[in-house]
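Complex shown without one protein chain; remaining protein chains in place.
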Amino acid sequence: MLYLYEGALNVPAILKDWYEQESGSNYGAYIPFVGTVRSEDGIDGLSFDIYEPILKSWFRAWQERAKEKGAIIKMAHSRGDVMLHESSYIAAVFSPKRGVALELIDLFVEDFKASAPIWKYDLKEGKRVYALERSTAIQGSGILGVQK
Amino acid sequence: MLYLYEGALNVPAILKDWYEQESGSNYGAYIPFVGTVRSEDGIDGLSFDIYEPILKSWFRAWQERAKEKGAIIKMAHSRGDVMLHESSYIAAVFSPKRGVALELIDLFVEDFKASAPIWKYDLKEGKRVYALERSTAIQGSGILGVQK
Amino acid sequence: MVRVEFLGPIQKEPLELDITNLSQLAVILQKDSELAQWLQNSAVAVNDTLVASLNHVLKNGDKVSLLPPVCGG
Partner (left out) sequence: MVRVEFLGPIQKEPLELDITNLSQLAVILQKDSELAQWLQNSAVAVNDTLVASLNHVLKNGDKVSLLPPVCGG
């Protein structure tokens, strides 16, 4: 239930597919989070690299965590270029009750931002510039830089 | 941006309409909450009464609250009967940043449950039974019951 | 006259009463035993604005609404 796409996401189609996939599952709450590229700092868009093996294992661990609460998580993300006002990210929680769903979507999106192996670049004046200042070092980073 | 419908909501159509309405508004985060009728306690569905004048003023106050944070809220709700696995409620926040959107959707849905003038009935064996035990007295209730 | 409406699950027709404040309304409604439970758990709105005090003054043409416990969603 991790979906990777080249370029921008078709948000209405994905939200519809996910809703219909779980229409018979007896979940009372469905909370998608949709992330859209904002116009700021003169960018033309964003671009993404994804390292799929670690993204998959990270996502699998979250599915387990959700399952313990009777919930499931779905996620879609773009690779490559996504232009202004297009969307690059959807995460969604389905759960029996709203409390768990609201809590999980918050925790999931926070950890996604801090841990998912995805790199963001600004598209600006024809260049692809790594967004270092908006990026987060994964927990445990820096061990190879320690001088003996 | 408050939408009331007779019967179940067409969730994919509403999520699509709202996404497209704001596609040029430069919001970075769109978080809908979708509430779906669960099979429990042998019900066939739920039914809703709405008192629209107070619902509208309650919703207007929330729009103001959202506006102060640069966000907007949209909401759809059913009147009348909504059967199992159909949806009766969607609330959505659009905001520039995810933090505000996640916080607002949580606060909004909590206050909705506690304050919005909507009454829920279980549909069970052909009857419409007020769901008193799952309902919440609005803040300030009971003043007419005080004995002099 | 003041119109009193009973919302949602309170199965009662509207009343037209000659009263000037909510305390008078409380005295009248407390005589109706079927309303006893609803008076304990209902909120009160005057002209569609919730009010928190029985001292609220009522004038001719006002509408009072009783809102029992809610459960949207």
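Note that the chains are named A, B and C in the order they appear, and that numbering of residues resets to 1 at the start of each chain.
We take it that a residue touches a chain if its C-beta (ideal position, glycine included) is under 8 Å from a C-beta of that chain, and two chains touch if they have at least 3 such contacts.
Only a predicted model underlies this, so the values are computations on that prediction, with no experimental measurement involved.
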Legend entry - Touched by the hidden chain, restricted to displayed chains: A
Inset, instruction - Based on the whole complex, identify which of A:L2, A:L84 or A:A131 touches the chain you can't see. - result: A:A131
Legend entry - Where the missing chain touches chain A, by residue: 35, 48-51, 53-54, 57, 77, 88-89, 109, 112-121, 130-132, 134-148
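Just so we're on the same page, only the chains that are shown with their structure count from here on.
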Inset, instruction - State which chain is most central when centres are taken as means of Cα atoms. - result: B
Legend entry - Between chain C and chain B, distance of the C-alpha-averaged centres to the nearest whole Å: 24
Legend entry - Inter-centroid spacing, chain B versus chain A (mean Cα positions, whole Å): 26
Legend entry - Whole-Å gap separating chain A and chain C, where each centre is the average of the chain's CA atoms: 50
Inset, instruction - Would you mind listing the residues of chain C that make contact with two or more other chains? - result: 73
Legend entry - Of all residues in chain A, the ones touching two or more other chains: 98
